[in-house]
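Note that one protein chain of the assembly has been removed; the remaining protein chains are unaltered in position.
Chain nomenclature is as follows: A, B, C, D and E, assigned in order of appearance, with residue numbering initiated at 1 for each chain independently.
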Amino acid sequence: MRYLNKQAKFMDRYVRKWSGLVQEWDGSGTIGGPALIGAPLAKASISHSGAHLAPRAIRSLLDAYSVYRTEEDRDVQGTLHDCGDIVMHVTDVAASQQRIYETVRDLLRRHQSMLPILLGGDHSISYPGIRAFAEERGKIGVIVLDAHHDLRNLEDGGPSNGTSFRSLLANGIVEGSHLHQIGIRNYANARAYHEYAKEQGVHVYTMGEVERKGADRIVAACLQSLRGKVDAVYVSLDMDVLDQAFAPGCPAIGPGGMDSRTFLQFVQLLAAEELVQGLDIVEIDPTLDVRDMTSRLAAHALFEFLSVRW
Amino acid sequence: MRYLNKQAKFMDRYVRKWSGLVQEWDGSGTIGGPALIGAPLAKASISHSGAHLAPRAIRSLLDAYSVYRTEEDRDVQGTLHDCGDIVMHVTDVAASQQRIYETVRDLLRRHQSMLPILLGGDHSISYPGIRAFAEERGKIGVIVLDAHHDLRNLEDGGPSNGTSFRSLLANGIVEGSHLHQIGIRNYANARAYHEYAKEQGVHVYTMGEVERKGADRIVAACLQSLRGKVDAVYVSLDMDVLDQAFAPGCPAIGPGGMDSRTFLQFVQLLAAEELVQGLDIVEIDPTLDVRDMTSRLAAHALFEFLSVRW
Amino acid sequence: MRYLNKQAKFMDRYVRKWSGLVQEWDGSGTIGGPALIGAPLAKASISHSGAHLAPRAIRSLLDAYSVYRTEEDRDVQGTLHDCGDIVMHVTDVAASQQRIYETVRDLLRRHQSMLPILLGGDHSISYPGIRAFAEERGKIGVIVLDAHHDLRNLEDGGPSNGTSFRSLLANGIVEGSHLHQIGIRNYANARAYHEYAKEQGVHVYTMGEVERKGADRIVAACLQSLRGKVDAVYVSLDMDVLDQAFAPGCPAIGPGGMDSRTFLQFVQLLAAEELVQGLDIVEIDPTLDVRDMTSRLAAHALFEFLSVRW
Amino acid sequence: MRYLNKQAKFMDRYVRKWSGLVQEWDGSGTIGGPALIGAPLAKASISHSGAHLAPRAIRSLLDAYSVYRTEEDRDVQGTLHDCGDIVMHVTDVAASQQRIYETVRDLLRRHQSMLPILLGGDHSISYPGIRAFAEERGKIGVIVLDAHHDLRNLEDGGPSNGTSFRSLLANGIVEGSHLHQIGIRNYANARAYHEYAKEQGVHVYTMGEVERKGADRIVAACLQSLRGKVDAVYVSLDMDVLDQAFAPGCPAIGPGGMDSRTFLQFVQLLAAEELVQGLDIVEIDPTLDVRDMTSRLAAHALFEFLSVRW
Amino acid sequence: MRYLNKQAKFMDRYVRKWSGLVQEWDGSGTIGGPALIGAPLAKASISHSGAHLAPRAIRSLLDAYSVYRTEEDRDVQGTLHDCGDIVMHVTDVAASQQRIYETVRDLLRRHQSMLPILLGGDHSISYPGIRAFAEERGKIGVIVLDAHHDLRNLEDGGPSNGTSFRSLLANGIVEGSHLHQIGIRNYANARAYHEYAKEQGVHVYTMGEVERKGADRIVAACLQSLRGKVDAVYVSLDMDVLDQAFAPGCPAIGPGGMDSRTFLQFVQLLAAEELVQGLDIVEIDPTLDVRDMTSRLAAHALFEFLSVRW
Partner (left out) sequence: MRYLNKQAKFMDRYVRKWSGLVQEWDGSGTIGGPALIGAPLAKASISHSGAHLAPRAIRSLLDAYSVYRTEEDRDVQGTLHDCGDIVMHVTDVAASQQRIYETVRDLLRRHQSMLPILLGGDHSISYPGIRAFAEERGKIGVIVLDAHHDLRNLEDGGPSNGTSFRSLLANGIVEGSHLHQIGIRNYANARAYHEYAKEQGVHVYTMGEVERKGADRIVAACLQSLRGKVDAVYVSLDMDVLDQAFAPGCPAIGPGGMDSRTFLQFVQLLAAEELVQGLDIVEIDPTLDVRDMTSRLAAHALFEFLSVRW
């Protein structure tokens, strides 16, 4: 029965894939370092979203790319723990968000050196995720790549993918001056929420600034502002910070965003900072995507992050 | 400016479209007869669903078909009131269901001779809709066309598109013996829920019986069973009662269901019964559909219902 | 260079394809029997249509099916002349229709025993095509398979795909009593045009009659009515006479039409009548189709017609 | 970590899915009864085919349907062993076919009461599969549902999806009179191969006969002809025996085939015969399919087969 | 009935959308400033085009983006009048073009300070639009962004989307030296028409020049050349000036064009010039587009234009 295999696929004996670095957590022992946690919640989205399908899409792409970084002539090495997905409630969005909070909290408490990597889902997952992160990792800073502030009021639609950072600020989980938002775009936000951001002391870097200053200077400014003031930094990557041509699978696409090289450069620069101890990647709807391009880019963000960090 | 029009389209002076029979309700006066109520809720679905987009899809098709019934050589005449859509909550599914209940209840109370036609949305809308219908219209019977029982337990996922009829029975809103389910299919249900249906005295007509007996005899049996026992009958049309080839746009498609002629025949037979005083059409996801075929079929169900009823 | 071929494809030495029966007309000599004439006009359509792409789609499928009729254990034999396409004007629809008229007229005049098979294009091509047919072939009858009357007034939109048979009647090219329309459907026509049909003595067979009477009796009735009164019969096949599940590529799809077997049966029955001396197949938009299903069905209609006729 | 799960999905405690009956074979012990064997070979196809993706598509649908047969009010019970996929060679099609032969042979030799169910792949897999079946199970009969004979010569393209039954006859693995082909269609075959079938004594039932005689009489005739003459019967289901509207995902679609109910009826009738000891389902290309309709129908064929057999 | 709404959608009380700046013109009063005029003509296109669907697509996107310009920390304010669509003739393309001419002429005559913004439609609409603009606004200059000259001869296909600027020059409506064409590309034009442009004194800026000189210098050169010589300038934006990766929804796509940032920069620079008193956006076919990317970019061009201008 030498040819039988659970799932038939071509194997080249010399190729090491990212999937080979993944270790499914069996619930025992202690995880150190980066660990995937699927947060397949899309029902908190303002617009129709299939973002709950993204963890599966991204994971499947770990088998499509190798660990070899040609540019540096080295194989990336390390263990990427996979904790699996957090099962969502069918009809109770708040309960789903609570499950995310509790699960991340319990994981971080049990695994003191775990670096959580949440795969959304929509951006609503960042609130429970960061809330748990802050409880377990001390005073935190947050750096977001996003076209949008996500500082909406909570009365009109409840805790949605447009309110995560509002909830963090309003509940004192993150201080305004410890929140950095990069890539904010014209026509994608409301004046009231920009005002709110300014009142709270949030650091806002528009796409115009990204173009003028470049990733290096912006990341340096963020980190300089946070170092010494926080115990840990959490990075949140909303893929719609990219131009629609490079990330066609986000629900809220538009022109005028980053290209993929700039985006990956941001990830590398952030990964190089040891303070960064948490990450999420959100707002990919595989049903809207073109040939999984947006999930492929998300997977590459993960590769860059791990390559630098390990 | 004789050529300017809000929305440019070709007009043939002799063609009367269904859209011409629609009258948007302005909130004043009393509605008698059939009235559309959009219930764009899809977040209660167990599987990913864009069924909230169906009311818009179905309404737009009212402009694509004429009111002339060639078979009987007559123009269908009447007024189809359109109450608009019930605005859903972004994140609170239970609140959305409550809004459906309250809105339908208030409409029925105010308009004693209104015949409500709910456009879903997923099948979860039938519970609040029928609950309101029962409160305002007396003892009711319910006739469902569906491949599924929708009698799931409420613990595992809350009030979803799989629990509507369970909730109706469990809350005493409909008696089991007054519920008729037509088109139930193999491999689409669980034994436990079929047992529950039998315990409750629900009348179940499988696809096998549909084939063997035909629509005439089944509808006659349903109505004979209900006449004299209920004050009004509500008909619920889950489009996945059709074979996947005829209704490709339902989330839970499968082979072995009705063809479109049989389905339309059921609608005509049911429409002929004056006891029938409420209707819904559910489980169409326009993002999954092929050329809006399923919405077109839903629109034709509406045409048949109104043509017979008026 | 034994492996070089203009267009690489697999050849099985024993398989004879329909493409092998096609002979491109070089402009010389006289054509007897069936001849393809492409009429790629879609700009006369009321709705957006890519029907001008259908002749290419149908022709390419002649290479996908064999000439062997298993049911009768025989290879179909004969020569299908292909006159090519009539080049349409870019912006002048009336000029395009005139080109169709002139070309068909000249072909029929020159080739007295040609049986023209027009590949539309939208249904507007039938007016110039049949006008030429009538001029060259004597008093004619017309049998149409269509969900629609196509008897619209000419004031509102000019000579479109909705007016062909109106123009034929209004201009005395076909007598009303020599026009038979089969498959006319509810909600697809206007009362005024049905009235017009009745006034003109047009024979109308609704989908209800098709179901009740069957193809045999309807075709027999048509032919009995025409025999002895006309010199030749022209058959026009609008693919939207089919149910949307069987012909998804027509611009004006809807439920409740014919299935494909009934449709092909009509074609066989009509082909058996020697009076039938002209044919067109119209209203296929390959850009809307699913896997060329509608073009495949059109190709099979052509196969059935030729198989019976040769 | 109560909410963590390898793959998040909704679970209803009372629903038993077909996936719950599947038991992955670990290579030890002896398998009795039905067992899935994936044969993901598509490179032997004459036309472009992604049929190698079908085993994965069909398996994933086992989680989408329940084991409850409403018509008979019973849960289907039994164990469906899954041997996994046979890994194909990247560039050597003959080697891939040899791997299928060797693997099926070894499995059948080791597991004397195994009923192999091969999931193709294209129809080329039936030759090595049936060859192994014949070697291990004695004198065999074969019943095929297919629009095509698949009796092509082997010189023009080698052992392709068009030659499986030619190879079986030519190599004496199956006697012509023990081969039954059901659903053969016009324009889908060559005269030479029909002649060959007749010379070999193959029993051919055209679509015309299927319509005239019905599934019951045809299956009865097949089995009566085989009983007492063979030790075991192998059933091969080429999904293109269906009309294109019901099986849009086959590479070689066309109009005029079976509808899905007739197809499933054939499967049930064949499953009821104990002589039937082997099965394959082939020619589904998930990249061409519409909402996995063809895979869903294949899964239902599997359900019917197992339901009757267990 | 507090939850009933004509069209259910989420409303955030603080978000001001572009749709909120739109005021549908009721036919009375005088319009000052920018006004949308839909010109849904696609039948003048040389290739198959659904560009008539673009006005609806662009308008619907006005509800998807906010009026807040983060870069300048201000809400865009002003009134965007919407005159609706000019109803096209079904079959008479010349009549449709005449309707565009008459409607724009009458609007401009009646509303002396209206700044017309025509939403095509294909590029053929620019001829009647600019003809009317020139009649009502005096001596004009025209600046076009386009990969193509659109200077074709009128004999071969009549007044199509390839002839607009030929007609303007030939009829003396615009002087050659007052016509500026930016973004002209290799392999997208004919030598004869480039020669014609040169003979007429048209200013041509190829994509190579766009890359070498940048938007600033090119716009400056255009305006310097026109200032003092014309009374008003009309800007015509053919979206195929963009690279196919950024504007996938144009009928005539190709590689090597502008990226979206450069395109939007051109729009901003042109909007800053008060002489610019007319605008059109053309050649978007929503049926070919990917997630409405091209319409989104067109909407952003409109936003930039209005933001700068108001």
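One rule holds for everything that comes next: contacts are C-beta pairs under 8 Å (C-beta built on N, C-alpha and C of every residue); 3 or more make two chains touch, one makes a residue touch a chain.
Note that the coordinates shown come from a computational prediction; the quantities given were computed from them, not determined experimentally.
Put simply, the missing chain touches A, C, D, E once the whole complex is considered.
In the complete complex, the residue from A:Ala245, A:Ala271 or A:Leu288 that touches the missing chain is A:Ala245.
Of the candidate positions D:Asp92, D:Glu199 or D:Asp231, contact with the unshown chain belongs to D:Asp92. Within the whole complex, the absent chain has one touching residue among E:Ala188, E:Ala221, E:Leu275 or E:Val308, and that is E:Ala188. Although one chain is not drawn, its touching partners on chain D can still be listed: residues 42-44, 46, 48, 50, 52-53, 89-94, 124, 156-160, 287. Across the interface with the omitted chain, chain E contributes residues 46, 152-153, 155-157, 162, 184-194, 204, 206-208, 211, 243-245, 248, 253-256, 288, 290. Residue-level contact of chain C with the missing chain is found at 1, 3-10, 24, 27, 38, 40, 55-56, 83-88, 90, 99, 102-103, 106-107.
To be clear about the criterion, only the chains that are shown with their structure count from here on.
Inter-chain spacing, taken between the CA centroids of chain B and chain E, is 44 Å.
Residue positions 46, 156-157, 245, 290 of chain C are each in touch with at least two other chains. The touch graph of the protein chains shown belongs to none of the named shapes.
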